[in-house]
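Here the complex is missing one protein chain, while the rest keep their positions.
Here is chain A:
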Amino acid sequence: MTKAPTPRIKAPKSGVRVRMYRQGHGDCFLLTFRRSRGTKPFFMLIDCGRKKGSTPADLKDKDIDMDAVIEALWTDTGGKLDVVVVTHEHEDHVSGFPKAGDDTHPFSKFHVEDLWLAWTEDGADPDANRFRELYGDKLLTLALAHEKLRALQGVGVPDGVADEIAEFLELETGHRTGAEVLKEACIEMGVAPRDISAGPAQAFAAARRTKIRGKRYKERLAGLRAMVKGEIKFLSPGDPPLPLKGVKGVRVFPFGPPRDQKLLTSLNPRQSEEFHVGPFAMGEPGAGLFAAFDGGEDASSTSPFAPRYVIRQDEVSDSIAEDAAPELAYLSMTYLAENDEDRRIDGDWMGEAQALALRLNSEVNNTSLVLAFELESSGRTLLFTGDAQRGSWVSWSDLSWDVDGTTVTAKDLLARCTFYKAGHHGSHNATLNGTLDSPHANLNWMALGDYAGDFVAMVPSNKTWAWGKKRPWRHPMKAIEHALIDKARSRVLMIEPHEPQRHDSHSGSEFDTMWAAFAKATKSEEFAVEYVVDDMPPNST
């Protein structure tokens, strides 16, 4: 291990220094706190990843890639991280961590003291295992759909669907094809090699046959877990507030992921097992795919009609014998007619794979570890939601803690929230809308009263890249961006564009003091955008 240099980043006088790295479209946040003793700052890293190919243009021009950003993190921290938090296991949050045994990876040389994960990663938690099992089966379904769509080579397939699903597979697993995902799952589950090489449908069937389920994720975080020198903590909402070792005046409240399966997934608890098709509730996107795939290698056994009606598709070919039955000739001459290829529908039924991909993505987003940091002197809080979506947000209103004999609710903490890390890069459903009276947490529960003037938001989005995609990703969504700009009075920081932008509605001289203070607390550097939340009581400066 390389000897750790002195950290470049100093602890803030009070409060917390939040650095959002510019590795691309994804999350990598460094939180720096002052220790009560000694000069060495306390470093907490929240996530480290990005979507492949999303490096900001200015860094790309200088040939700066992910590794260089991790190097910058090394210089900034001196290589020692007191806590690493992984909110959830999506590519854009974990791609910067090394695989198990990869000693050449730039992150491998870090010293990781503690690792905080959500309860959903706990292998000793039966609910978590159940969730991962369902997730694993859904992922296999998506992977096989992708392979089947690819195999059709564009005939009778809605345009672009296979490519879009590839993107989601990559977000979930780091692999871009269903075959790779199936293969990896099979290896994890100990499927015999000959079943893996027999083809995707066989691999799917073999993986389904194994009794060991729900091993997913292990692979992706195995490297990071192996690096931990201290302890691995699994956090649940409502757990007592956590201290930071050696730091005074900071409490960390876990908000999510919710314990309620219904909120985590789309599973309806009122539905008993018999109304499920494998991991899917009936009628849920993917249920039809799974029903067709789970029939084994011969899909025709899943037909809703009695076997006497079924003509297996390989019996109908484009070169039909002269003496063939007229029914077969009809099917061949209509469906397989050469000039009517555009009208085929081989893949349309798998269009729901796209809905499944989106659903799966949301379900994993909802497993995000959500943390609220309370700075005790000022009462200010910071909210880091990972990619938590609606299912998580609506669960927070039930949370309360007993702090030194006083009951503190999530609503209380949010009312003092002056720093918000926007969920899921500012997407739909990852920042909820509502009013103070709404039954669930929303943007308007944040920064109230004395704290109203201090609200700042960071949106970890390379907006230029996301909106410039062939089929744009709405990250951030316009309505959310506008709501944040409005609430934060232009104090919204993004990965790209990374210079703070003062909007017309906040350009009046009455905002000058506010903007000057913000500029003072903000740094916009090549590798990171930084903002310091101080711990002075509001309106005291």
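The rule is short, and it goes like this: contacts are C-beta pairs under 8 Å (C-beta built on N, C-alpha and C of every residue); 3 or more make two chains touch, one makes a residue touch a chain; residues count from 1.
Note that in this section contacts and distances are computed from a predicted model.
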Given the choices "NADH-quinone oxidoreductase subunit NuoF", "HDOD domain-containing protein", "Osmoprotectant transport system ATP-binding protein" or "Peptidase M4", state the protein name listed in UniProt for the chain not shown.
"Peptidase M4"
Per the touch definition above, residue among A:Ser54, A:Thr77, A:Gln202 or A:Gln389 touching the missing chain
A:Gln389
Contacting the left-out chain in the complete assembly, out of A:Glu180, A:Asp260 or A:Glu352
A:Glu352
Thinking of the whole complex, not just what is shown, which of A:Val310, A:Leu436 or A:Ala452 touches the missing chain?
A:Val310
So which of A:Gln153, A:Ser197 or A:Thr302 would be touching the chain we can't see?
A:Thr302
Kindly note down the residues of chain A that lie in touch with the hidden chain.
156, 158-159, 270-272, 274-275, 277, 281-283, 285, 287-289, 291-292, 295, 298-300, 302-306, 309-313, 315-316, 326-328, 330-331, 334-335, 342-349, 351-352, 355, 358, 361-362, 365, 389-390, 424, 427-434, 438, 440, 442, 471-475, 477-480, 483
